[in-house]
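What you see is the complex with one protein chain gone and the rest in place.
Chains here go by letter, A, B and C, matching the order in which they are written, and residues are numbered from 1 within each.
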Amino acid sequence: MTAAPAPATGFVPANPDFAARVRDSFARQPFMDHIGARITALAPGFCEIALQSRRELTQQHGFVHGGVLASIADSAAGYAAFSLMPAEATVLTVEYKLNLLRPGDGEAMIARGRVVKPGRTLFVVQADVFARKGGKEEQVLASLQTLMRLDGRTDDAAGAPGRGR
Amino acid sequence: MTAAPAPATGFVPANPDFAARVRDSFARQPFMDHIGARITALAPGFCEIALQSRRELTQQHGFVHGGVLASIADSAAGYAAFSLMPAEATVLTVEYKLNLLRPGDGEAMIARGRVVKPGRTLFVVQADVFARKGGKEEQVLASLQTLMRLDGRTDDAAGAPGRGR
Amino acid sequence: MTAAPAPATGFVPANPDFAARVRDSFARQPFMDHIGARITALAPGFCEIALQSRRELTQQHGFVHGGVLASIADSAAGYAAFSLMPAEATVLTVEYKLNLLRPGDGEAMIARGRVVKPGRTLFVVQADVFARKGGKEEQVLASLQTLMRLDGRTDDAAGAPGRGR
Partner (left out) sequence: MTAAPAPATGFVPANPDFAARVRDSFARQPFMDHIGARITALAPGFCEIALQSRRELTQQHGFVHGGVLASIADSAAGYAAFSLMPAEATVLTVEYKLNLLRPGDGEAMIARGRVVKPGRTLFVVQADVFARKGGKEEQVLASLQTLMRLDGRTDDAAGAPGRGR
């Protein structure tokens, strides 16, 4: 997969260095590596994450598992929100709801998260996942997510949020 | 992890051989194997799925990734519903909503799905995930899920539901 | 409020007489009348429902109650789906998830439902609500909904779905 051009989103990032910060955080997520996911496009309030389908990621019908689709939708939404946060904040997924629209059938799965409403504390993000098959894309997942900004924390194990939120 | 005793649920399974059918379907999910998940308890309308925490499953703060928690919650809900279905049906996840309550911090993550309302076509299931740490369990995820029964299909690639639902 | 022009949606209705059928069903909903809601635009796979703000519809902060916003979002989603169904079917709300983005502050509240994915049995619909204040609109609610088609039933008390779904 080649990186897609980043869309114009109209958001102004609080941290001009947001792209490096998002990519650095993503690189510290072993699970994203375990499923072969990577960031393929990034803009203020937008993040695209894609992976190649392979047997280890499938369910009993031979399609990509819903949990894999949820995982890249969750990360795309999280980094779409994180891209708008100041340098001294980290991001937490509060909750999400997703609909599985079609089976995850294709060579690649592509998640796209877009901030709908940035807030002081909470960010509402829409994330969709598409299956790419023979050059065509079809939407396989729709989701609506709530993320939280936690201030005064580094985005690594040292800044881990612990049990309170 | 040792298998927990199956709780009494009050549901009467349509298929007396439901346990073998659930375990057979689970065994054909490569992704469950990829994350090290297995069924640790099963009863009509109830399924427990657990995994050992390990580095490949973590996010940037060092906790088990939300996508992993979602994956076992999704499967626990799916098999809780599937356990009540007749032998000639398969199950599809329609949608779910989950809240992440605390970080996935512990030696093991345990998902428990319980059918709230079985229907002719749709099953509503509650699935919770708990982190076990030093012998204590704390709830880390709460979810409410909708599953669909598809009749006249085998639960494998041959019976895959295709694009319509 | 004047009726807005119906947007072009690209969907072909199964029932050419869908508009009359939707309006007839809506007219038989006493609760929509109780809160002063009416259909202000309609197209295949799309429905807009609006109401004037008034004191009876508010919560303790003086804004339109979230339950009122949910009610018009639910109906807009339901009729967006219903508009694509054949004449001999009725529609049921299976579930929805909504985020309240801002307080319901304005002269009018306008819900717009758009079908994301029509299915054989299930319809996934996105419904948003906007507050209109001084000629400007701001989004106050985002939702993602699942509706079900029930065949062989009239859309009135005689065809009421009963307890199974």
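In this section, contacts are C-beta pairs under 8 Å (C-beta built on N, C-alpha and C of every residue); 3 or more make two chains touch, one makes a residue touch a chain.
The shown structure was predicted, so the numbers you read here are calculated from the model rather than taken from an experiment.
S.K.: Where does the absent chain touch, in terms of which shown chains it meets?
M.R.: Every shown chain touched by the left-out chain: A, B, C.
S.K.: Among C:42, C:80 or C:94, exactly one should touch the missing chain; which is it?
M.R.: Counting the whole complex, the residue in contact with the absent chain is C:94.
S.K.: Among B:9, B:52, B:99 or B:121, which one is in touch with the chain left out?
M.R.: Of these options, the touching residue for the absent chain is B:99.
S.K.: If the missing chain were put back, which residues of chain C would it touch?
M.R.: 25-26, 28-35, 55-63, 65-68, 70-72, 74-75, 90, 92-100, 102-103, 155-157, 159-163, 165
S.K.: Provide the residue numbers of chain B that touch the chain removed from this figure.
M.R.: On the chain B side, contact with the omitted chain comes from 97, 99, 101-102, 116-117, 124, 126, 139, 142-144, 146.
S.K.: In the whole complex, what residues of chain A lie against the chain that is missing from view?
M.R.: Within chain A, the residues that touch the unshown chain are 94-95, 97, 119-122, 124, 146, 148, 164-165.
Criterion: only the chains that are shown with their structure count from here on.
S.K.: Give the label of the chain whose average Cα location is farthest from that of chain A.
M.R.: C
S.K.: Determine the centre-to-centre distance between chain A and chain B, using the mean Cα coordinates as centres, and give it in whole Å.
M.R.: It comes to 23 Å between the two C-alpha centres.
S.K.: Where in chain C do residues touch at least two different other chains?
M.R.: 97, 124, 146
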